[in-house]
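A single protein chain has been removed from this complex, and every other one stays in its place.
Right, chain A next:
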Amino acid sequence: MPDGAVIEFSNITKTFGTVTAVNDLSFTVEPGRVTGFLGPNGAGKTTTLRMLLGLVAPTSGTATIGGIRYRDLPRPLQTVGAALEAASFHPGRTARNHLAVYARAAGLPAARIDAVLHLVGLSAHGGQRVGGYSLGMRQRLGLAFTLLGDPGVLVLDEPINGLDPEGIKWIRGFLRAMADEGRTVLVSSHLLSEVQQSVDDVIIIATGALVHRGTLASLETEAAPRILVDSPDRTALAAALGHAGIEFSVGRTGLLAAAPDAALIGHVAFLAGVELSALHRERKGLEEAFLALVNGGGDTHGNETGNASGGESR
């Protein structure tokens, strides 16, 4: 069983000309857990991962795997498996030959090729030229490349893009299984909802800087609480909330009130004599907390869990 290793970024920065793609980023990724690496488009996720993998040279700072830079790893593919967003295949090569080239370079036995094709569900298409592959099949082939060396560390850039629902379900179970085996799993996405079912920890960046790191649960507790409340007489309910000074917005199934708990809203309604037809905590808090963090930009950069601003309902 391959062992996971700690991934560590310390003060890593990358500038492209005048653009600062990644700005003084520091965080660690632990083995045995699935870590979501989140941020909106252009946040610097891909650049950060490419720096980890020695493909992009950092302007300053370091990125290591088990304390070793990628380019110094004695057996890179057997240590780290990486799938990056851009599909990197020669269209005229078959999937099996594509894998064979890199298995040769890494000194891996040919038996691994069929093993990984089978793992990602491409056994029947291994002899097909990659030029004829669909987006989802390319994603799977990218994943097959990742697994070639049976590495203890997995680095996946937007692996869910282009997968069908069955594929998404499969990859979620797969990531979980990998982490449960003790491997380190770092998976990027620009959508929290895409990975929230499968991650333990989250690292959130915006415009190249860290805005949040911690467990998924910590993000949830930070989410600004919102209460969904409805009444047969919505106008009266709205008036009552307004009178009590509680902010709210009108949702499809009722009013979304910015309040710490449901009891307060119930009390306000009771005092105003308004009948309620619904009253419960809104469950969308995670996504909202995420959006508030990334829209806040890098101003809370470097902070630990617990003092992220934002989360107000609009």
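Operating definition for what follows: a contact is a pair of C-beta atoms (placed from the backbone, for glycine too) under 8 Å apart; a residue touches a chain by one contact, two chains touch by 3 or more; residues count from 1.
Methods note: contacts and distances are computed from a predicted model.
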**Study point:** Missing subunit (named according to UniProt) among the choices "Tryptophan synthase alpha chain", "ABC transporter permease", "Ferredoxin" or "Carbon-monoxide dehydrogenase medium subunit"
**Key:** "ABC transporter permease"
Review point. Which residue among A:6, A:106, A:119 or A:291 touches the omitted chain?
Key: A:106
Exercise for review: Check each of A:94, A:139, A:188 or A:207 against the chain that is not shown and name the one that touches it.
Suggested key: A:94
Study note, to complete from the structure: Only one of A:82, A:137, A:160 or A:185 touches the unshown chain, namely A:82
**Study point:** Missing-chain contacts mapped onto chain A
**Key:** 46-47, 50, 53-57, 70-71, 73, 76-77, 80, 82, 84, 86-94, 97-98, 100-102, 104-107, 145
